[in-house]
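Only one protein chain is missing; all other protein chains are in place.
To keep things simple, chains are lettered A and B as they appear, and every chain counts its residues starting from 1.
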Amino acid sequence: MSDLAIERTIAPQWLSVKLNWPTKVALGIIAVLVICAVAGHWLAPYDPNATNLVGRLQSPNAEHWLGTDHLGRDILSRLIVGSRVSLGSVALCLVLILGLGILVGGASGFIGGRTDQIIMRFTDVFLTFPTLVLALFMVGMLGTGLVNVIVAIALSHWAWYARIVRGIVLSLKHRDFILASRLAGATRVQVFIKHLLPATLSQLLVLATLDIGHMMLHVSGLSFLGLGVTAPTPEWGVMISDARQYVWTEPLLVFWPGLALFFSVMAFNILGDAIRDKLDPHLCAEHGH
Amino acid sequence: MNLLEARGVSKAYRTFSLVGATKAKPVLNHISMEIAVGETVALLGRSGCGKSTLAMLLVGLERPDRGDILFGGRSLTSLDKAGWQNLRKTVQMVFQDPLGAANPRATVKDIVAEPLNYLCGLTGQAAAERVRELLSSVGLNWAEANKFPHQLSGGQLQRVCIARALAPDPKLIILDEAVSNLDLHLQIQMLDLFEELRRTKNVSYLFVTHDLRLVEKFCARVLVMDQGRIVEQTPVSGSLAFSSSEGRALSAAVLPPMPRQLLAAGG
Partner (left out) sequence: MTSSTLSVEGISVETTRHGSPLVLVDNVSLTLGAGEVLALVGASGSGKSLTCAASLDVLPPGTRMIADSVSIDGSVLQRSTLRGRHIATIMQNPRSAFNPVRTMQQHARETLSALGISTAEEDERILRAMKASGLDEPERLLRLHSFEMSGGMLQRMMIALALATEAPFLFADEPTTDLDLIVQREILDLLDHLKRERRLGILLVTHDMGVVARLADRVAVMDGGRIVETAPVTDIFLRPRHVITQRLVEAHLSLYNRSEVAA
């Protein structure tokens, strides 16, 4: 074996997730989001739906830290409770997308042959759907509602994941370590779960964290258009939509939910990078640090 | 009774497409051979002659198009779940390239413990103990157990793969060019280890290789393959003498023990 193989022994210790400060900040933001999503109703200082027309459009002050909106509702409370809708719907989307993608893509790649070709053509159909068109279609058929929006987003995104899983499975399934695993007594399903799935996970996770940003924006965007969440449910996109008419006089109304979206998307992206580095030792070695 | 047997086995590889005919590329042509308990058989031949494909068929990782593979007298097609478990416990294989044969995301401990988990029902502490024993039998210490494949040298990683193959206490090990990439002193060390297992536990080996020098040292019988057929079968006694043209071509291609100048002078 060539001595140039020595470079492989120079890989760093990656066993602990690299907790540099951006990752810590990202984890912090996500922790806050999760806490808000889970315990929002207890944390929020005011009832997010309690209107108070007398105290409407207040600037940030001691009582309402972020001010109040056009109906006098406390913005901070609405942001906190709204995180449940944003995070919750994205989580549900992801579950659907990953589930479908892994099942269809994994089976297709593993089985191979004609079955693989047929399944892939079926997947191609879904690749052609733009999210907005599909969402409008579903809403037109089934009515507005968050569930329909989530299903629409999932249906338009899963095909990419299926293709990626299939690609990885195809490239790995003839490798000796898969054969060795079968020789060690693993059934096909065990081989898939133990060896092939982890290999796909790092790529899927990176894609998913980038998509979380898109999906959050889709949910908010569709809600902004009035297709998803219905009033008075607090949701960041709806908050931006409601605040449109006040953007010149009370720009903060648009700013706070926008900022919330911004930090959430950024936090997930940073976390995605950290997760990818942990799960993929090869990439670490290539960085050469 | 024979441990493993191939009867009239043929195999061709096909490519698939959604439309149009599929093409077939023949690799094995009506092969018959057998391995008995405690035997060391060499499968010799140049690249592309089909020896690796035959190895895959013998362990049941692929199915022959025609003919049959028999394990302990029973056809592989007739094996039930328990039968397959037994096959896997009894017949193991070591591959040529250790980097491809180890999951890059698994630690050495996980890699060696896998057959223990699935075939021997050992987990946790019991498995760890056995892994430690196996690693030491191939000359690796416990300190390497938590490392990943890319942190080991090629020689060390191949020894990990050998330890994995030894884990379920197999009765037949197929070595598919398994020591070719190791330094010579390691090759000899591994072959000595295999020889010891043969003496103490009556383990058989199918040694797929193209290095005749090792065959002379290690094997009792040689099968020569050429383009998907077995063209010669001969026992090994002293130095190898082949009658087939392929066997003689391989024999003539062996590297010399000494430089030309010394050989000419009768050194």
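Just so it is clear, contacts are C-beta pairs under 8 Å (C-beta built on N, C-alpha and C of every residue); 3 or more make two chains touch, one makes a residue touch a chain.
Since the structure is predicted, the reported quantities are computational estimates derived from the model, not experimental observations.
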Options B:30, B:147, B:213 or B:229, residue touching the unrepresented chain: B:213
Touching the absent chain when the full complex is considered, from B:86, B:137 or B:153: B:153
Contact set of chain B toward the excluded chain (per top definition): 46-48, 153-155, 181, 183-185, 188, 210-214, 216-217, 239, 249-250, 252-262, 267
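Here is the rule we use: only the chains that are shown with their structure count from here on.
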Between chain A and chain B, centroid-to-centroid distance (C-alpha), Å: 46
Contacting residues of chain A [partner chain B, same complex]: 1, 5-6, 8-9, 11, 112-114, 117-118, 121, 175-177, 179-186, 190, 195, 198-199, 279-282, 285
Residues of chain B defined as touching chain A within the complex: 16-18, 56, 59, 61, 85, 88-89, 92-93, 95, 97, 100-105, 114-115, 117-119, 148, 150-155, 161, 164-165, 167-168, 181
